[in-house]
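Excluded from the complex is one protein chain; the other protein chains are retained at their positions.
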Amino acid sequence: MNFRFSDEQRMIFDTASAFLAEVSDSAATRAAMASDAGFNPDVWQRLCNEMFWQGLLIPEDEGGLELGHVEMVGVLEKAGERLFSAPLYSTVLATTLLLRMPASDTRSALLARILAGEQVAVAHTRGDRDWATGGITASVTQDRVTLKGSSRFVSFGHSAEVLLICAHDNEQQLNVYGLEREHPGLCCERLATMDQTRAMAQLTLSDVTVEPSACLGTDVEHVVEDVLNVARILVAADQVGGAQAALDISVDYVKERQQFGRTIASYQAIKHKAADMMTKVEGARSLLYYAACIADEWRAGYADSATLAEAAAMVSASAGEAYFFNAGTGIQLHGGVGITEEYDIQLYFKRARATESYLGSPADHREHIARLLLDGD
Amino acid sequence: MNFRFSDEQRMIFDTASAFLAEVSDSAATRAAMASDAGFNPDVWQRLCNEMFWQGLLIPEDEGGLELGHVEMVGVLEKAGERLFSAPLYSTVLATTLLLRMPASDTRSALLARILAGEQVAVAHTRGDRDWATGGITASVTQDRVTLKGSSRFVSFGHSAEVLLICAHDNEQQLNVYGLEREHPGLCCERLATMDQTRAMAQLTLSDVTVEPSACLGTDVEHVVEDVLNVARILVAADQVGGAQAALDISVDYVKERQQFGRTIASYQAIKHKAADMMTKVEGARSLLYYAACIADEWRAGYADSATLAEAAAMVSASAGEAYFFNAGTGIQLHGGVGITEEYDIQLYFKRARATESYLGSPADHREHIARLLLDGD
Amino acid sequence: MELRFTQADELFRAEVADWLSANLAGEFEKIRYRGGPGDEHHFVEERKAWEQRLAEGGWTCIGWPEAWGGRGASIEQQVIFNEEYARAGGPGRVGHIGETLTGPTLLAFGTEAQKSRYLPGIRAGQELWCQGYSEPGAGSDLSSVRTRAEFDEASGRWRINGQKVWTSLAHESQFVFVLARTNPDEKAHKGLGFFLVPMDQPGITIRPIPQLTGTSEFNEVFFDDAYCDASDIVGEPGDGWKVAMGLLGFERGVSTLGQQMLFQTELDEIVRIAKSNGAAQDPALRQRIAEAHIGLRTLRYNSLRMLSDNADDGSLSRESMIYKLAWSSWHRNLGKLAMDVLGPEAELLEAAPYELSKLQSLFLFTRADTIYGGTNQIQRNIIAERALGMPREPRGEAR
Partner (left out) sequence: MELRFTQADELFRAEVADWLSANLAGEFEKIRYRGGPGDEHHFVEERKAWEQRLAEGGWTCIGWPEAWGGRGASIEQQVIFNEEYARAGGPGRVGHIGETLTGPTLLAFGTEAQKSRYLPGIRAGQELWCQGYSEPGAGSDLSSVRTRAEFDEASGRWRINGQKVWTSLAHESQFVFVLARTNPDEKAHKGLGFFLVPMDQPGITIRPIPQLTGTSEFNEVFFDDAYCDASDIVGEPGDGWKVAMGLLGFERGVSTLGQQMLFQTELDEIVRIAKSNGAAQDPALRQRIAEAHIGLRTLRYNSLRMLSDNADDGSLSRESMIYKLAWSSWHRNLGKLAMDVLGPEAELLEAAPYELSKLQSLFLFTRADTIYGGTNQIQRNIIAERALGMPREPRGEAR
């Protein structure tokens, strides 16, 4: 038992901080937001070349770094601190899904493309209240598969070179298919969203026909569920980072700001709000590191799906609420300027709201926990 | 439209305050708590003789004052401020129920006994989570009725001279029967409860036989529901009074108390808690006065049962939470002495908890409102 | 204590409703429910025309004395008017600052000449006003005014220099009232003056403030040698704080009832969505929707108490003191509730690049509710100090 980062891990995170400070300051974030794709391709290429985060989870024998979710989570936390606007989460999600598919040449080829800096995105949900998988169906015959339907809230689906499509087949089994973006009948459009730092797309498939070989895995509903629980932990990392940044920039602001002849940081009402923010984020962080450990245990086969799901539900509820609380309270601590476009706190606020409802609300996650505790024998 | 007390009403409340200050100070409350009956019979007799609150709602032609629920609520608010420990609420509840029963000699006789200072209590519930009416059944034959079962949380049922028993008959209709305390087979025992200021009893009826003439009303389920909604408003009055007192004594305490060289009332953390307490209690009070008006409109036939139920649910949720919040926060503002037996704030805290779960929790009341809003067509 | 209105009041209600139904139609149909908080920048021209239509019908400034063109309407009638106006979807009033702030201020503190000059324009819906109170960096500290007013002997006028912020509708207004320091040697509440200043002059520059909504309801207003006449000071130099504080008192009035009707419209919309998208089956959301309903009704009866009490004497009652904190917190929670009821859909804009839906706008704009007009922290100070008699906050003692 040792619940502390190694020196090597600390170094990774320090490097991440330094890189992100350079490529993801306020101006860079706003430029990414205003761009059509929602990110800066040059930054993405630098990330892939210099940081190699896209290969962090990929096994060494596939050419990756074969590091763990603890490292991934730490990096995403730093990205969240900086409102990093890039297809990092989406690519990690796709990687995680791919790594749970049976080994195949198709899979290896996709992993190699990810390592080379290409983007892969996952379409798994209709995107309605319950975030269940669905929205796309697969009519499977001997020699071809026809995909139909649509999927919303596909993270960076509009800019991905390859889409991993989760589709229910004739027998209600969930399969995963890999499609090139240019595949005939596949339409990927960016959605106009309130949070502009995490670009989302809508995929529409009108009678898309693929070879059976495009299928990366069949009957993988449970695998996808596991992967989405890992995804929740990855999102929670972003939330913890954002909640920390919201606290930090707000404390910096109130220390500077004078009112009624005192720095407003000296008012107890302000101090206690800040203390509550810190309590929220440190609590969420403790759960986050636990969940990251569990994701590694799950990958290694030591933790089962239920343990992973419980960890994901706990940290999603906690980090989602912490981020929203901290960003909202941060606006309040900023006072009037908090609602102006000029200050960054409102960007954290919008990202907090977007991530809080992504892949289930805190109340949904608590209900998951309640089922575990209360609905047994 | 005029949402303000008349001069006459203010006078009634001022008189109530003065009387309660005399008979229900901290020492008197503690003496009542420690007594077997949970109240001081002399004070009760003085109340009946000097204040005549037991006759406040009774029509003039039955010998009462024929005042409204606004006056009753105002008096109960003052009683709540003083942690008044006496069978006032229980008697008002019984009166309200009696007044909705068909006029009869039996009814008039009971009203006269109430006016004379006797106590009447209502047994209406098993007292489990949902507070539904029930627990006692009536086997009705031509010439006699047999009552069986038990009822918990009968307010001052152990000291009442007469018990009004709500019982379901063979056809699942709810009827009301009047029983003398000494009736054979009827056992009324005081319950040992965490809050000692509002005494509660358990009634057990083992094959109690009564004449059909003991029946005060048949098929009155809806009437009893209305009366219980009035009861919720009466309890809310106690809660608003208690919430106000919890605020007042806490503010008085922090103004006196010095720490780190300052009166602790000068700390913003303390001031803002007090401001939140005031916001809660004033909000609940606004709903309370509305609900009291609705109770009067209901009595006059201008408001229907649904309007009464909505008002009761709203004020119960609001006043219940306000009282608990204020009493709990009051303990915190008192610091260490808040948890000692010596200070009164803990008595408010216990009464707040007891009343908050009595006749339904705030969450139950909100669910009632949600049904109205969300479950229609 | 009486909930119901008299028969005479109900006749008045019918009159208001009939007039609105006949007039808020045709060319004005499209501005129904528009121009509220967060939407002030929409349909301004149409709303100006509407303001004049209202004036023609005698429905502006109904609470003013008849001598100044009002109806001398009772509190009850004003409540009724505001309710019916909101119920009919009456658009956000462009003239509200003149009607509810400048007017009452002049009626209380102004000279006869000032009243004659300014009240008719407000009453007619022809002259619009904006306010110049807050200054950059001063936030809730109204008294830290750095804008200066000097009497210019040469021109015989007041010369104003400084900067104001958070000014709504600055572009649309003919006048601004300005709190400015007349005596630079005095500090805080002392040495202030209250000025009535025409907007259309070279010395005034307006800069919109881009907000998190992508819109700019608020402006900065710069005064660089702006002028007003010698007679355009309300009270004497040094009276500014007294006048300004009186004015703040006028803000808590019958308009709260109309505001609540708008809130009800928002809540109704959220209920409608919840029933259609399955959120109504979510137990946690059911609790919150019920809580919103209870909270709004609380605001209503709180306002009725407030209005009934105010009829009694001029002082602020306990329920008045909590009102800003109560409504702004309630409204902010409503904004979050709207998003949570929408679920994932909450993210989807009306249109690219950044056109918000009505509920998104509610969500984002309500974060300002707990800040402007005195933050929730300031409100709590006020409650603790004025209502509960707790010690005042120490000033200027930070380290």
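Chains: A, B and C, in written order; residue numbering restarts at 1 for each.
Convention: contacts are C-beta pairs under 8 Å (C-beta built on N, C-alpha and C of every residue); 3 or more make two chains touch, one makes a residue touch a chain.
These figures come from a predicted structure and were not determined experimentally.
S.K.: Report, in label order, the displayed chains that the undisplayed chain touches.
M.R.: Over the full assembly, the chain not pictured touches A, B, C.
S.K.: With respect to the chain omitted from the figure, which of A:L287, A:A309 or A:I345 is a touching residue?
M.R.: A:L287
S.K.: Which parts of chain C are in contact with the chain that was left out?
M.R.: Within chain C, the residues touching the omitted chain are 283-284, 286-287, 391-392, 394, 397-399.
S.K.: Give me the chain A residues in contact with the hidden chain, please.
M.R.: 1-6, 9, 70, 247, 251, 254-255, 263, 265-266, 268, 270-272, 274-276, 278-279, 282-287, 289-290, 292-294, 297, 314, 317-318, 363, 366-370, 373-375
S.K.: Residue-wise, where is chain B in contact with the chain that is not depicted?
M.R.: Within chain B, the residues that touch the unshown chain are 34, 127-129, 131, 152-153, 191-196, 200, 257-263, 265-267, 269-270, 324, 328, 331-332, 335-336, 338-342, 346, 349-350, 353-354, 357-358, 361, 363, 366-367.
We adopt the following convention: only the chains that are shown with their structure count from here on.
S.K.: Using mean CA coordinates as chain centres, what's the chain A-chain C distance in Å?
M.R.: Going by mean C-alpha positions, chain A sits 41 Å from chain C.
S.K.: Taking the mean of the C-alpha atoms as each chain's centre, how many Å separate chain A from chain B?
M.R.: 53
S.K.: Find every residue in chain C that makes contact with two or more other chains and list them.
M.R.: 377, 380, 393-394
S.K.: Any chance you could list the residues of chain B touching two or more other chains?
M.R.: 268, 272 - these are the residues of chain B that touch more than one other chain.
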